[in-house]
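For reference, the structure is listed below as structure tokens.
A single protein chain has been omitted from the complex, and every remaining protein chain is retained in its original position.
Let's turn to subunit A:
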Amino acid sequence: MVEPANYQPLSGEIPSNVNVQEYFLQGSILDANADKLKQRLQGLCDNVPPEPFTDHEQIYFLKNATSMLPIIVKACKSLAKPSTPWQIKYVGATEVGEHNKPTMIRSCVTVAVSNDPAQFLDNLGFSLQSEVILKGYFYRKGRLQITVSKISVPPTATCDTSKLEASASSHLVEVNTTASPRDETAGDEVKNFCQLLRPAIVLNKVDHRKLQQWQ
């Protein structure tokens, strides 16, 4: 079996070049222009058909004793391909970094699990905070991953529509790559690719600390 692009061997000996650092930029595009962006991405990215995906993401919070910010773990399940296993994704705090850093950085560890990890996470002290369904397309170019997705609310969740007014008419766009923390070129690679998408979409560094307090 071919290893996925973001394969991370966590069990056993951890190799020194483990890809636990995610370099990423985020942006959004109005629904009306999403098709144009998709065409552009198709031209720019590797010549394989874009991969449609529908993912159900559950966001778990664990209260952090040492920090105001919680520890966040996401449990993801593909609704489009029910046979694929669950994934648990640990997402570290986002570093916006200095002005000269091309992208935002966060540590990110993804691991496949066999069962619904709800019970397991609950036992660890995590509590289910939110859940969301992402539906969209996945592109790749070399080691870059580009997702264009639309958010919807799963039937099991309650939604405060007043807080989602603007996002109702936009697609989320994210360009990221996972690389070793010592890899200096990864950030530039992401940044350069994002430049190609201007001016239709401007992918920027977003101050996540503000957004976290926003909820």
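Going forward, a residue touches a chain if its C-beta (ideal position, glycine included) is under 8 Å from a C-beta of that chain, and two chains touch if they have at least 3 such contacts; residues count from 1.
The definition used in the following text is that contacts and distances are computed from a predicted model.
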*Which protein name, taken from UniProt, belongs to the chain you can't see among "AP-1 complex subunit gamma", "NADH dehydrogenase [ubiquinone] 1 alpha subcomplex subunit 6", "uracil phosphoribosyltransferase" or "Mediator of RNA polymerase II transcription subunit 8"?*
"Mediator of RNA polymerase II transcription subunit 8"
*asked:* Touching the hidden chain in the complete assembly: which of A:Ile29, A:Cys45 or A:Ile88 does that?
replied: A:Ile29
*Which residue from A:Leu44, A:Val96, A:Val111 or A:Leu128 sits in contact with the chain not drawn here?*
A:Leu128
*Residue-wise, where is subunit A in contact with the chain that is not depicted?*
26-30, 33, 36-37, 56-59, 72, 77, 82-83, 85-86, 91, 114-116, 118-119, 127-132, 134, 151, 153, 156-167, 169-170, 172, 199-202, 204, 206, 208, 211-212, 214-215
